[in-house]
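Below is a structure I'd like to ask you about.
All protein chains but one are shown at their positions in the complex.
Then we have chain A:
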């Protein structure tokens, strides 16, 4: 693709009267859509310059719209029923799609150029962004009105799929289905933005998956919150869902209600890779020296511990255990401590130590809990926990 563009640019740069130009342009324009997440701007520039030069060549300037991109990208393929509607809009802008049957072609293309061989396929020009299509496509405009971020969807590589959707057949049933599950109106956009590939799945499949969750006695609210917070869970098949839930049950020896509780607390675990979970569990058991029951207790208190990075986990525990002198039991009181940045933990402990307030034993006076140590803004911390001023805190940090 890139090599094609390069050759075309070379030709357009210098020799406009060269009769070979149209041939090279043809080669490029035969390609249908090419959407790319990265490096859009570079290609865009090339394409716009290319289009501009072609428009100059083919003296179509009276038909030319104000925005180059919009005029250039008016032609696109969607296998939908509302084609008539779009055809009306595109009638004027069809100039660039060089098509044999097109009535304008005979009159307006310069005679200096060799005519295009007959019997060629319909030619499209590449579009690198969904923006020019939004106005014309019912699906895209409605999704935008709903609050779906098309820019995010493009990054996931689902733009091609999105353009080919039909509003009545593909989009509406999914939205109604999501509402039926119990997803709030305001959260619909979030669900679709995070997982646009739901449009491809069949509604009956999705219903089976939801029924499976219901059969496992997840309540309706729980299912709604799981779908809203991790819509990728819906893309798993029933076997995968079952395997994933069974995996957690087996690894941590959970009861049914405990599985339900933890999965609702942290729905991301449903799509988490199993080897990552296992690695963290082994780290907690073998390297950090927790027992099986302690790991289960920590998991139930904060399931998010399985989402933390393994380096951060061991760095935090190393500091808590070896520098701050906390035992395994003390850490169990508030396992969320593993999710705080190690830097913040170090800073705050050092500040308390400089004041002589680093007292983490709950049986003695002036006890500082782990929650108080790492949560809250610096101002709140320095005034309520360290009982000093924010200026002193800042000045201390500048000496670290």
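The rule we apply is simple: a residue touches a chain if its C-beta (ideal position, glycine included) is under 8 Å from a C-beta of that chain, and two chains touch if they have at least 3 such contacts; residues count from 1.
In this text, contacts and distances are computed from a predicted model.
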Hidden subunit of the complex - UniProt protein name among "MICOS complex subunit MIC10", "TRUB2", "MIP18 family-like domain-containing protein" or "Ras-related protein Rab-7a": "TRUB2"
For the chain left out of this view, which of A:135, A:200, A:253 or A:387 touches it? A:135
Under the stated touch rule, tell me which residues of chain A contact the chain that is not displayed. 130-132, 134-135, 140-142, 144-152, 154, 172, 175-176, 178-179, 184-190, 343, 346-347, 378, 394, 397-400
